[in-house]
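Every protein chain except one is present and positioned as in the full complex.
Let's turn to subunit A:
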Amino acid sequence: MMTVDLAAQSVRDLNKALHECKENITEKEWVVTNPKGNHNIAVGLDAEISVDIHGHAGYFCAGMNKTANVTVHGNVGQGVAENMMSGVVRVKGDASQAAGATAQGGLLVIEGNAGARCGISMKGVDIVVKGSIGHMSCFMGQSGSLVVCGDAGEALGDSLYEVHIYVKGSVKSLGADCIEKDMRSEHIAELKGLLEKAGVDENPLDFKRYGSARQLYTFKVDNASAY
């Protein structure tokens, strides 16, 4: 196990060392101490390694992650796992806004709450939030799944494309073109799998499903009031 103390080394030093794992994995388990809210910790990883960050991280932690398994034992700032391609990012605490923004694959688990715009423009990632999420979450979400065990804020799924949204708690309001949909057997199976992957003990039958009404996919003048 390799330990990098950010009180003694820079984020640049850390990222450089983690990037070098793509060519030559000398150590599969990395521990980062004293992150102290630094931005851009463990971004652009592309190796089958695990990185445990002990403390709070700033913006874009684990951004564009690919194949790595990153765990933050604390809270994270804006844009955690933004544009993640694959791998797993787990936040033990809370996440600020734009968690998993535009992420294209992999699994993002937030064990606390997430702020506004969680999963904004997500493009294939699966996001599981044990707590609640803020307003405008999944705005323009394209594909993947968003699971919320708590409540969702205003305008959930506004201008949604094909993301599957599952919410256990209340939804303050739905965004344009987002509607509640039937929970069919395939959705229960999908949700069960996601909860298991995320290590979250919840009953899929307690959730409601939301998705796109597909009325705004192409312009229709009759929908002008929705734009």
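Things worth noting here:
Definition applied: contacts are C-beta pairs under 8 Å (C-beta built on N, C-alpha and C of every residue); 3 or more make two chains touch, one makes a residue touch a chain; residues count from 1.
Keep this in mind: contacts and distances are computed from a predicted model.
Set against the options "Glutamate synthase (NADPH)", "Elongation factor P--(R)-beta-lysine ligase", "Aspartyl/glutamyl-tRNA(Asn/Gln) amidotransferase subunit C" or "Sulfate ABC transporter substrate-binding protein", the UniProt name belonging to the omitted chain is "Glutamate synthase (NADPH)".
When you scan A:L6, A:M85, A:A114 or A:A198 for touch with the missing chain, the hit is A:M85.
Across A:M140, A:I165, A:C178 or A:A198, the residue that sits in touch with the chain not pictured is A:M140.
The chain that is not drawn here is touched, among residues A:V4, A:V70 or A:I120, by A:I120. Think of the hidden chain as still there; on subunit A it touches residues 11-12, 15-16, 19, 39-40, 43-44, 46, 58-60, 63-64, 66, 78-79, 82-83, 85, 98, 101-102, 104, 117, 120-121, 123-124, 139-140, 142-143, 159, 161-162, 217-219, 221, 224.
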